[in-house]
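One protein chain omitted, others in place.
Chain IDs A, B and C follow the sequence of writing; residue 1 opens each chain.
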Amino acid sequence: MDKRISFSSDYTKGARPRILERMTETNFEQIDGYGTDEYCKSAADKIKKACGTPDADVFFLVGGTQTNQTIIDMLIQPYEGIVAASTGHIAAHEAGAIEHAGHKVITLPCHGEEKDTEKYGSDIGKIAAADLKKLLEDFYGDANHEHMVFPGAVYISHPTEYGTLYTKKELENISQICKEYKIPLFLDGARLGYGLMSKRTDVSLKDIASLVDVFYIGGTKVGALFGEAVVFTKGVTTKHPIPVIKQHGALLAKGWLLGLQFDTLFTDDLYFELGRNAIETAELLKDGLKKKGYEIFLDSPTNQQFVIVSNEKLKELDKNVRYGFWEKYDDNHTVIRFATDWATQKADVERLLELL
Amino acid sequence: MDKRISFSSDYTKGARPRILERMTETNFEQIDGYGTDEYCKSAADKIKKACGTPDADVFFLVGGTQTNQTIIDMLIQPYEGIVAASTGHIAAHEAGAIEHAGHKVITLPCHGEEKDTEKYGSDIGKIAAADLKKLLEDFYGDANHEHMVFPGAVYISHPTEYGTLYTKKELENISQICKEYKIPLFLDGARLGYGLMSKRTDVSLKDIASLVDVFYIGGTKVGALFGEAVVFTKGVTTKHPIPVIKQHGALLAKGWLLGLQFDTLFTDDLYFELGRNAIETAELLKDGLKKKGYEIFLDSPTNQQFVIVSNEKLKELDKNVRYGFWEKYDDNHTVIRFATDWATQKADVERLLELL
Amino acid sequence: MDKRISFSSDYTKGARPRILERMTETNFEQIDGYGTDEYCKSAADKIKKACGTPDADVFFLVGGTQTNQTIIDMLIQPYEGIVAASTGHIAAHEAGAIEHAGHKVITLPCHGEEKDTEKYGSDIGKIAAADLKKLLEDFYGDANHEHMVFPGAVYISHPTEYGTLYTKKELENISQICKEYKIPLFLDGARLGYGLMSKRTDVSLKDIASLVDVFYIGGTKVGALFGEAVVFTKGVTTKHPIPVIKQHGALLAKGWLLGLQFDTLFTDDLYFELGRNAIETAELLKDGLKKKGYEIFLDSPTNQQFVIVSNEKLKELDKNVRYGFWEKYDDNHTVIRFATDWATQKADVERLLELL
Partner (left out) sequence: MDKRISFSSDYTKGARPRILERMTETNFEQIDGYGTDEYCKSAADKIKKACGTPDADVFFLVGGTQTNQTIIDMLIQPYEGIVAASTGHIAAHEAGAIEHAGHKVITLPCHGEEKDTEKYGSDIGKIAAADLKKLLEDFYGDANHEHMVFPGAVYISHPTEYGTLYTKKELENISQICKEYKIPLFLDGARLGYGLMSKRTDVSLKDIASLVDVFYIGGTKVGALFGEAVVFTKGVTTKHPIPVIKQHGALLAKGWLLGLQFDTLFTDDLYFELGRNAIETAELLKDGLKKKGYEIFLDSPTNQQFVIVSNEKLKELDKNVRYGFWEKYDDNHTVIRFATDWATQKADVERLLELL
């Protein structure tokens, strides 16, 4: 077993212990399969209440790529593509799962509109409403573009792959454009808990639920063993969602395992508490890094922190710390990522700072 | 919570407690993702040893349909189809997941060759080597069939969807034909543990591993929370299996959860012990049913037992027992399924027999 | 060049000469591409008039498999399958093009309901309304079949692959059931002209247009160089059909070549005249075969005639005649197919009969 302190990613630990306890408690209950059970129902009810969307449909899937692929197949026609930032997870890091399902990912530049980075953090990884508007205007304008791929829906991630966040105003603008062009807006919330609890966000869960057509609340990276809770905020439009999910190999036999986990996460605001822990330890880390004179690569308001480190220092660090390699900065420096999570201890951060 | 005694299926309970214990023990270990961890390696090693196939490649996926879809996409060319019994799970009960991936399921009659049901149980649900041979001879014979779907691989399930089992001789014959036509043989072992421990089988795990090109050892139905261990017995032929798995949404982020489970199941022969429990309770049940004069619908040598019950009796049973509806028998009778599993208690069977 | 007399199929000749003449006349006209031209418009208008469906949408595609694949993708959802006779072209002879597009072909027995073969010919190759009703009742009945493939549309061919024809009553019954279950009915008319002009049919073009949701009028086999005219009788429901067609590689750049051909075929009832020629020569051939004592394999009322011939005779025939091999009948006999077409001369038939 690797004994180094680990900040390599936010999915290297199991689950909030209460989740394993409840799995153990219910282990022999004999529960119906495929998400038709009471735990899934209870979890869905709690989520709908937290979102303020009583008419929503909630499904529980296992992982992120699977969820993105299945939702997008539900949202758009086979001849339509999905608009995303060029750095979006579906564009860059899902091994072509969206194209495998037949859809082009139509990319936009990866910069948002809000440039007050002091207040909101970096805008890398986001799309700008203006860019989206231009794309849709050009496509659906006067000329006939029937030989091109129709932009059928819009994908955003929040936090983005760079840990950055949309402002409420940005989300409202994007949502407004989607409404205008009657195309659905889908928000990938694989790390949603960390976005919601950022100290530099004005976006709440209810805001998201009211501004997008579908989003998911990430469990895998925020305290669950696995699982993503998909919320179709106004109800699902696919006539038969279950066979679509099944056809994508995404229907878990023991679906209650997902229900149980989200029921736990949405009891007594646990999901938010877990999010807060990652934020507080990340802030502690960032302050420490700054004090020590490290150069921050991009100003992330959530649990992922990107730092520029000399290769020399890195070699030393390797002995005691696990981190994420992000990219080469120059011949002598590297950008690395430290990720805190729902279970990071302040003591871990302090030890890391000492090692730095 | 439903308080009725349940024999409705073999995936209504959680997992062998040792599995939850180990998940709890390792919960904060900080383990690498995507199946690159030591638990997956250890589980794969134990499985390769149990199979007698040191050159095998082992992958851990989450559920059955996902596994069938992903393996078949690895095995055959886009223009090829897969041969299966008309009752095969991929042909009938996966919402078209195989066709969604572009492949035709080419069906054969669902009866095996061994008719000594006294000795081996019913042959329903199997394919016969002779039928397979005829299909391949006709297709690859003199005439050109380039406008038809090429039979690119053969799928069998063991136990079948009816709980029935191939004999060693049958498997050898099918394997021989596949070799002759150079098409791979794939065995779906979603309930493999129950097949291996049947009192009426001459087929061992090593037999299977030596006769097929790829198979999977079902965990979801045999003591795991979820998970299927895929064994490419001679090594995987796909150059890059990970992106294929990822593209199918089948790459679990916390892959060690699968490794941990199979490592547990293949320690101290636990997998076989769990299989044996289901068989012993199923045999107890069958004997009891026979003694009580119930008519057995088909003679299953594994954990699923199919009985013909009068509709009147059924109405009474509904109050205290959960079972699986199989099909209408006649206007007054119904075929139902009782499934025992890795955790079924003898006391449960006795209580069920009393209720019957 | 093979100098033997040919009855091997109905797509071995070019086109009605008037078609080549018009292509030559218009060769330098400079016409807009992709079917947006006046010839396509004119052809569509004539077809809508002949069908009695002023609200229809008409598209011109190049070949049969392409047309079946594209229409089916337009008609049904990705998770739905299409119902067809087990002998249907899409089920058996299109190299898996439908499954390649993600859809299961759900097969029914290949026998119709009308058994008065004296009056209507054989019923092989058709589906029976009763079988269709049972399938849909079973599927959409009480039980939940979300793990199975939804029957999303029905495919029939007329004439069938065996040259047989539905009666008007049969078509009405099938149409009625489709309406009841709200699933579209699609008729493959690759050989429609030969069906419409059969001496033993009570089905007209207008009947078909009023009973099905979409069908196509085959050109490739009935006097055109290539081309199939797709008629969505009540208008197309796909919001953007052109990108769907383009995405299937089915949008011909010089679309006017299709328009020109169908404009010619639907001027002065040429399409029907061409159909009649094949029927008259086929009847002449059948009468001659019967007189000579040949055993007719199945009683086809259209241009394909199936005969049982001794292998000895066949060897002799091979020298002077080209025919289609259909299937082995017994060790000493073979079923062969003679196909007449829009250009078959009575003299050819007479010569063939002499050779027999």
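Rule of thumb we're sticking to: contacts are C-beta pairs under 8 Å (C-beta built on N, C-alpha and C of every residue); 3 or more make two chains touch, one makes a residue touch a chain.
No experiment lies behind these values; they were computed from the predicted model shown.
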Worksheet entry | Contacting the left-out chain in the complete assembly, out of C:23, C:92 or C:353 | C:23
Item to complete: Would you indicate which residue among A:119, A:134 or A:147 is in contact with the undisplayed chain?
Response: A:147
Item to complete: Extract the touching residues of subunit B with respect to the undisplayed chain.
Response: 73, 77-79, 102, 146-150, 239-240, 242-244, 246-247
Discussion item. If the hidden chain were put back, which residues of subunit A would touch it?
Written reply: 78-79, 81, 92-96, 99-105, 143, 146-149, 325
Worksheet entry | Missing-chain contacts mapped onto subunit C | 1-2, 6, 8-9, 11-15, 17, 20, 23-24, 26-33, 38, 62-67, 69-70, 94-97, 100, 220-221, 225-226, 242-244, 246-254, 257, 322, 343
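By definition in this document, only the chains that are shown with their structure count from here on.
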Fill in: Most distant chain from subunit C by Cα centroid
A
Worksheet item: Between subunit A and subunit B, what is the gap in Å from one C-alpha centre to the other?
Response: 35
Worksheet item: For subunit A, which residues are shared contacts with two or more other chains?
Response: 242-244, 246-247
